[in-house]
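Before I ask anything, here is the structure I am working with.
Missing here is one protein chain; the remaining ones are kept as they sit in the complex.
Chain naming follows the written order as A, B and C, and within any one chain the residues start at number 1.
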Amino acid sequence: MKFIEIRALHEWLDRLAQEMTLIAPTAVGPQEKAPGSRNPAAQGQQVFYRQVEGAAQIAWDFTRTALSAREHFMPKTETLFTIETGPDGKAVLHETKLEQPRVFFGIRPCDARGLRVLDAVMLGQEPADVYYAQRRENTTLVGLACPQMWEDCFCNSVGGAPDAADDVDILLIQVEGGFAVQVVTEKGERLATGMGLQEVEGLELPQPKLNEQFALPTQQQWLASFNDVYWQRVGDRCLSCRICSYVCPTCRCFDVRDETVVTPQGERIVRRVRAWDSCQGVNYRVQAGGANPRANLEQRLRNRFYCKYYYVPIDYAADGCVGCGRCVTACPVNIDIREVLQDLARREPA
Amino acid sequence: MIEDIRALARELLEKGAVECVIGYEVGPTGRVRPAFVYEPGEVERLIFDGRCDQNLVTYLTRRNKPRKKGEEVPTTAVVVKPCDARSLRVLLNEHQVQRDKVYIIGVACPGMQNADGTPELRCTRCDQRVPLLYDALCGEPPEVPTVRDAYEDVQQIEALPLEERLAYWLGELDRCIRCYACRQACPTCFCSVCEAERDDSLWVGIADRIPEKAFFHIIRAFHQAGRCTECNACEAVCPMGIPLSLINRKIAKDVAQMMGGYRAGESDEPTPLVTMLTGEEAIDEIH
Amino acid sequence: MSEVNPMRPYLGTLVGTKPLATGIRLFQVELNDPEEREKFSVWRPGQFLFFSVLGVGEAPFGFANIPDPQRGPVIEVAINKVGHVTRAIHALPLGATVGIRGPLGNYFPLEELKGQNIVVLGGGIGGAPLRPVIQYILRHRDDYGHLTIIWAARSPDLLVFTDEYDEWRSAPDTEMHVTIDRPAEGWTGNVGLITEILEKVAPSPENATAITCGPPIMIYFVGKTLGKLGFSEDQMLTTLEARMHCGIGKCGRCNLGEKLVCKDGPVFWQSEISTFLESFL
Partner (left out) sequence: MMDAGRHPNIELLSYSEVVDVQGYVGNFQVRVKKKPRYIDLEKCTGCGECVKECPVEVDSEFEVGLTKRKAIYRPFAQAIPPAFVIDKRPSPCKSTCPAHIPVQGYIALIGQGKYDKALALIRETTAFVGTLGRVCHHPCELECKRKDVEAPLAICALKRFAYDVAAPTAPPPAPVERVYGEKVAVVGAGPAGLSAAYDLVRMGYGVTVYEALPVAGGMLAVGIPAYRLPKDVLQQEIDYIKALGVEIKLNTPIGRDGGPTLEDLRRDYDAVFLAVGAHRSRQLNIPGEDLPGVIHSTDFLRALNLGQEVKIGQRVAVIGGGNAAIDAARSALRLGSQVTIVYRRSRAEMPAIPAEVDAAEEEGIAFHFLATPVRILSKDGRVTAMECIRMELGEPDESGRRRPIPVPGSEFTIEVDTVIVSIGQQPDLAPLAGVEVTGWGTLTADPDTMATPVEGVFAGGDAVTGPASAVWAVAAGKRAAESIHRYLRGLDLHQGRVFEWPKAADIQVEIPAGTEKAARREMAALPIAERKSTFKEVELGFTEEEARAEAARCLSCAVCSECLECVSLCEAKAIDHNMREEFVDLEVGTIIVATGFADFDPTRLPQYSYGRSPNILTGMEFERLTSAGGPTGGEILTAEGKVPERVAIIHCVGSRDVNANRHCSRVCCMYALKHAHLVRDMTGAEVYEFYMDMRTFGKGYEEFYERVQEDGVIFVRGRGTEVRVRDDGKLVVRAEDTNLGRPVSATVDMVILGTGMEARPDADQVARLFGLGRTEDGFFAEAHPKLRPVETNTEGVFLAGTCQGPRDVPDTVAHASAAAAQALALMSKGVVTISPTVSHVLTRFCTGCGKCVLACPYNAITLNSDGKAEVNAALCKGCGTCAAACPSDAIVPLHFTDDQLVAQIVGVLQ
């Protein structure tokens, strides 16, 4: 088993940060906020995956980041191209440039698994999304296994594991004095050459503590429940606030719009941007004539659950949910996807 | 108090006086959340204590619309704390809720608590223990020595030099992901299409950049001027932990100062910010 | 960029425009790059495209014509002024540069319908995506049986392609009926909903396929009426509309249940629609 000492790891990371873009979990925001707040986000600093300058900025002791790794592959906002006027007065389109190679360090296994879902949607079917593809290609994922499953996590119920190496290029597992290192892919291999790994015999890997596993509803149960009043009852509580889709590692809905910005220097920049969107928004599916097939809140809420567990598997042959539990923690009105799944799973197939 | 609420809820549901009672319950993982009770047999789910800090009035706007065109609007009972009652008053003033379609179960408020059991900050500066309006009052008003809000938190920010204040806000707003949860949780944000989400918006794009984020929050704050009841719902739901209520409280403080102590939702008078449109004089004073 | 970027539009020029009805105009676009023009020239009736006003935005529209061998691939779309993009399109001057993405989505399986009688039912602006169907059938007139065109609008000023009715009517083995919802001054033709005239015309379901396009509620009721006339769900084709931002199954917006209108549609058999989890209404 390969092993790296903490100091060596830090040195390697510091080097990496010099050479390329290093993204890693880091604490953001003011230290002192409302420590006792009922809103977990307001209690203190939150950890995000952000570009860091070196190992010192990396947060090592964190549960899961406030936002998933998705923001680095499908940014909250990205410019697809700018529109300029050429010398002949005709429009010229300039597509966004390629990003530099980067290392995504410290990605949790569930977030990495989320990328698998995004891959299926964005790349799995022709034509592929070139922007996503570039970022994906240029990034090497160094995963950091969870020592345990946290409150609200349920990756083990949806086929994942806190120390799964399936979707990363390299996986680090914390052990006494350093990290056990699993190099998973060729891409990982290339990166690992500079790491200075030691080979340690008989390294014992800790067994992460798991949360209780529960059974998921079957396809039949999903089908049979579509028109159930149950959704109305869950929807009663929903605020349509969209937090769930924004913190989700696999939600990929986007909006595209053109915008014209005049810089303070008087330069007029016209660009086409795309930005995150959420199926929970009231006007998400309004049609030109004003018709809205998902005008009701419970229809939109239902759409989200079905998208994860029914539509994505059918349309893209991937599991739509990785069980990271972010939506559970963040939902201000405690709509708990686990509760919904278990409620449905208990139903007799019609 | 819990028993009073349950008994009242049961009576209302049994009589058919209301279709649904909105209150609080404890979810399966022990978190307190809004409860929608339709059957008299389910009233035992209802609870009330210092954890019930969500503003349930938010749900009324939605329930006040007929589900299908022409259908009658059902009557809903809702558990309302003193702060929530002010939001409700604003909604009533602005025709978003029909008074006869809502049964107000007022609760004498013990003050809300943080997760660690300490009193919520906003409750320490609130001097209302009994809602300003209700159809029935549950619980005995506790005598909690409280001070009327002096906006110390706002004053602290105001005291910062301009650059620091700007830096503070840009730092906070940088985390905003434009999820609009603040808006959705806000009882008095009820536009059918938000200014910040209009396809044809001339003023704010969809991008997740600081100018757009700041613009969204500023628009929201201005739209809340004279209407925000400082219920803190926006801040309580923010997944990024942005101190949103500070923005609104800053405006509320200014409104109170300029409009003779006006506090939103305390009377059925419309907000003076609409009715006092005498532009010229003010311009005169500036120059 | 090595690959083709599906989000990048081809640039074209607005070469012609004419009013069709109140608030509705026909726009003719020619792509600038001859290579792209060639690639594009294969669109089929029922497919759609994204029309960009650069700097304002893009929106999806059905093709309103089929590629014309004589004129070259001039793209025609009929656009109703309803939103900010369509308002901008209506304001474009001739010669303006526009963006076109497509052709996207599936199409009416007209090849498979050869030899059949066709009933075309268009409501309002919904007539636009059916015009290529009519054009295609008229161009291949001998391949098809009887053609019934039923055209409806709320009022006379909302009827589209009125200047082509005579041509359509005079085509061999073709009948055309036009109706408006409510009586209007100076209107001497049929008055009544499209379903009423459909019942009156009562086309035979024998070896026939009905192709419908219009607002959701019209599609729903026309489907019912056709059913009454004996059409099976496998004899009804329709094209659905949805709000979308990519047209290629990525943006996640246009789904009806597990079906994506952009990728799995926009053309559906009624038999497919009736198995949708989610209603399009």
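Definition applied: a contact is a pair of C-beta atoms (placed from the backbone, for glycine too) under 8 Å apart; a residue touches a chain by one contact, two chains touch by 3 or more.
Since the structure is predicted, the reported quantities are computational estimates derived from the model, not experimental observations.
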For the chain not depicted, the shown chains it touches: B
Residue, one of B:58, B:76, B:96 or B:232, that touches the chain absent here: B:96
Residue among B:11, B:174, B:195 or B:254 that touches the chain left out of view: B:195
Positions on chain B where the hidden chain makes contact: 93-96, 190-193, 195, 198, 202, 223, 270, 274-275, 277, 280-281, 284
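The rule is simple: only the chains that are shown with their structure count from here on.
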Partner chains that chain B and chain C have in common: A
Most central chain, Cα average position: A
Of all other chains, the one whose Cα centre sits farthest from chain A: C
Distance from the mean Cα position of chain C to that of chain B, given in whole angstrom: 47
Whole-Å separation of chain centres (CA-atom averages), chain A against chain C: 39
Two or more partner chains touched - positions in chain C: 57, 83
Chain B residues counted as touching two or more neighbouring chains: 199
Chain C residues within the chain B interface of the complex: 57, 83-85, 87
Residues on chain B engaged by chain C in the complex (per definition of touch): 199-200
Contact set on chain C toward chain A in their complex: 1, 3-9, 11, 32, 52-59, 80, 82-83, 86, 97, 99, 215-217, 241-243, 245-246, 248-258, 260, 263, 277-281
